[in-house]
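Take a look at the structure below.
A protein chain is absent from this complex, but the other protein chains hold their places.
Let's look at chain A:
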Amino acid sequence: MRRVKTAIGLVLTAVMLFPVYWMVNVSFTRDADMRRDPPNWFPVDGTLEGYQAVLDRQLPYLATSLVVGLGTVALTLVVAAPAAYALAKLRPRGGGVLSFLLLIAQMIPGIIMAMGFYAVFLSAGVLNTVPGLIVADSTLAVPFAVLVLTAFMSGLPEELLQAARVDGAGTVRTFRSIVLPLSRNALVTVSLFAFLWAWSDFVFASTLDQGGDHQPITLGIYHYIGNNNQEWNAIMATAVVASIPAALLLVIAQRYVAAGVTAGAVKD
């Protein structure tokens, strides 16, 4: 009976992941076989042309995405970690209101933020710049980060912080030497999601970085689809490469991912 369930589970997973398989399959398919009827179910006579095209044309986009992703992680942690510590352990008056605002902030549609940012960035002169994009992308992660970190830090034993206080550690010292190291797991979760959301962002990139010199990989794919919708192996090869961070995330940090989904459940 358990074997049967595993078999059913395998079939369900195969059905669910078929589009992903197809993306990989098409990325290896020769141009000549692209419009075959019926299509090749496996990349027989496979080609690496698509991946060659990625190397030739998409590397600058990938580099930009990497920079934007890392910048977003840094900005998110700098803003969110102290706030979470304050909300969880110092409990200022009005902390509840702030948590509420963050909860609501997650629900604002990205396209609306994009339009507001466009107006703001235009007057500030940071339209089409990488720092501008980092700031916009961080809005996807900051509310989530504060809420998840607050929940985690609330669980840290009060005795530990009191012991530090007795030993003469100030608030800043306690935060740096005790709270932050103990919150490593939650910080990793938050960083992974912040990176992934920045890496995947299309709304902000297509509105705030449309004419930029350094554009992220999502725009790289988008231009590809727009310009030459014949080279589908190259498009799908780029898509495969753009999916690598998500795949790595799932392989390396599976338990953090499941925790993150249930904890925050935020994605546009």
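Just so it is clear, contacts are C-beta pairs under 8 Å (C-beta built on N, C-alpha and C of every residue); 3 or more make two chains touch, one makes a residue touch a chain; residues count from 1.
Basically, contacts and distances are computed from a predicted model.
Visitor: From the names "Sugar ABC transporter permease", "FAD-binding protein", "Cobalt transport protein CbiN" or "Vitamin K-dependent gamma-carboxylase", which one matches the UniProt record for the unseen chain?
Guide: "Sugar ABC transporter permease"
Visitor: Just one of A:Val54, A:Val148, A:Ala164 or A:Ala194 touches the chain that is missing; which is it?
Guide: A:Val148
Visitor: Tell me which residue among A:Val68, A:Leu87 or A:Ala194 touches the hidden chain in the full complex.
Guide: Of the candidates A:Val68, A:Leu87 or A:Ala194, A:Leu87 is in touch with the missing chain.
Visitor: For the full complex, which residue in A:Pro60, A:Pro109 or A:Pro131 touches the chain that was left out?
Guide: Residue touching the absent chain, from the options given: A:Pro109.
Visitor: Would you write out the residues of chain A that touch the absent chain, in ascending order?
Guide: On the side of chain A, residues 2-3, 5-6, 8-10, 12-13, 16-17, 19-20, 22-23, 26, 34-39, 78-80, 82-83, 85-93, 95-96, 98-105, 107-120, 122-123, 135-136, 138-139, 142, 146-148, 150-152, 154-155, 158, 161, 171-172, 175, 185-186, 189, 196, 199-200, 202-203, 206-207, 210, 218, 221-222, 225, 232, 235-236, 239, 242-243, 246-247, 249-250, 254-255, 257-259, 261-268 touch the unshown chain.
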